[in-house]
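Just one protein chain is left out here, and the rest sit where they should.
So, subunit A:
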């Protein structure tokens, strides 16, 4: 990557680069999209805030959910589809879930074709492990580093194509032509602060989630919601934004690692949860599925045990895998062993872990067409965690990795199809580019201003922890909204010091806008959904509301630039899908069936 130094002159210049398709984000979805689009012979640019291969996908541990049926031969796409909808409390886009369940196995085999190596069954096939609320043994895995295997495979495959990768580059704005079509973006290199105007016939947003709006999170610094806000600012519709997943098991001690993920694979491999009385408390919450209940249920159980005074010394519950023994742990969960030993001085083959829920994933996101991943804004596509619809009110473990593959590919192909039939000009007024550059350097160049972006982020994180956590109520949400809006009012006073040369303070001054905007949207949507459903758990309402179970909340920027919220009815499922649920009595995902405790 070329370097521009940090002279004032360089700040205001910019380079113009052109691609048929610009992909923002180089995690699983972005790279899978890049592979698909280059296969169509198009010029592809991939922009990533980090180095290649460091995206949050690398952190995925447990596995990829796909109904291969290698361990449980009864499994098939229908069961995977039904599990996904039940876990999502039927808010899911059923067409996305159908495509997802049907295509996931091919996407996994494709990884194997490209050199990915999964653990094997005794029959020489890809091995699978059980996971929470999956009816069958379904997660293809390699130890507890499945995400690493996946991103390496996709990264190596991408490097074998003509796609150009722009590492450590941030996008600040999507450009639209007179008709509103997305025709490019402004970006800056984090290394040198050099501006790039990317011209592109289509843009795919694959920037992942926004876990960094919370203090206790399993997400890396990158999860600041850039992509969802870029799309929102361009007029894209967002769906299910109130749905934020709390992973049941994050580390609690020492403070520096609070929130760090403890893979669900621990429970998949037979780990028990106990409270300080030694009781295996999941019996009281979901006696049937116990520790392998869905994430929302286990997270609330862990939370409740601790808040009711049955927690551990550092405010967690105990997760015990000692029965696997050292050798078993080193085979199945070596990363966890290392993580606890190095960071917490705990030998998990001898002692239980202390765990507590941590913010992990955002089910909501940009609303897309299931077939092509097109948004309502022409030329704009989205895939992966930044997209919404597949997971509904709660995501099953392992469904994220297959989501990246299935919809990453579909976005790449969808955008390629659009580009082929698109003769639109990528030209925009030069003043638009100049204004955006000025906005971006303003916090650095201004003389006045006294707000520190790191501190605003910390305050925001505290507010979200306190008011938009896994138990919510109207008064607290309103108070939280007030705090968020107060922080929003302070954003114009952000001032940072230093130069444009690799300056984290300056980068933070950009991210904070996205963090605040997405937090506001989440809280506003959480105020609207007045019920208990999946990850949205309103203490001021008794249970699920059948009417709200039939709608999604759609957020879109209105004429005044404010977050407008619309109720939109979920279209009825076609017969071939609704029939699948006829055999059981659990069409409503156990919500009405009373299998889950309504504590």
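FYI, a contact is a pair of C-beta atoms (placed from the backbone, for glycine too) under 8 Å apart; a residue touches a chain by one contact, two chains touch by 3 or more; residues count from 1.
Everything that follows uses one rule, which is that contacts and distances are computed from a predicted model.
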>> Tell me the UniProt protein name of the chain this structure doesn't show, selecting from "Succinate dehydrogenase iron-sulfur protein", "Recombination protein RecR", "Multisubunit sodium/proton antiporter, MrpE subunit" or "Integration host factor subunit alpha".
In response: "Succinate dehydrogenase iron-sulfur protein"
> Looking at A:86, A:157 or A:332, which makes contact with the chain not pictured?
Replying inline: A:157
> Which residue, A:117, A:485 or A:539, contacts the hidden chain when the whole complex is considered?
Replying inline: A:117
> Which listed residue, A:51, A:485 or A:539, touches the chain dropped from view?
Replying inline: A:51
>> Using the touch definition from the top, which of A:260, A:333 or A:484 touches the missing chain?
In response: A:260
> Which residues does subunit A use to touch the chain missing from this display?
Replying inline: 1, 3, 50-54, 56, 58-59, 109-110, 112-115, 117, 119-120, 122-126, 142-143, 145, 147-149, 152, 155-157, 159-160, 165, 167, 191, 220-222, 253-257, 260-261, 335, 338-339, 342-345, 450, 452-455, 458-459, 461-462, 496-499, 501-506, 508
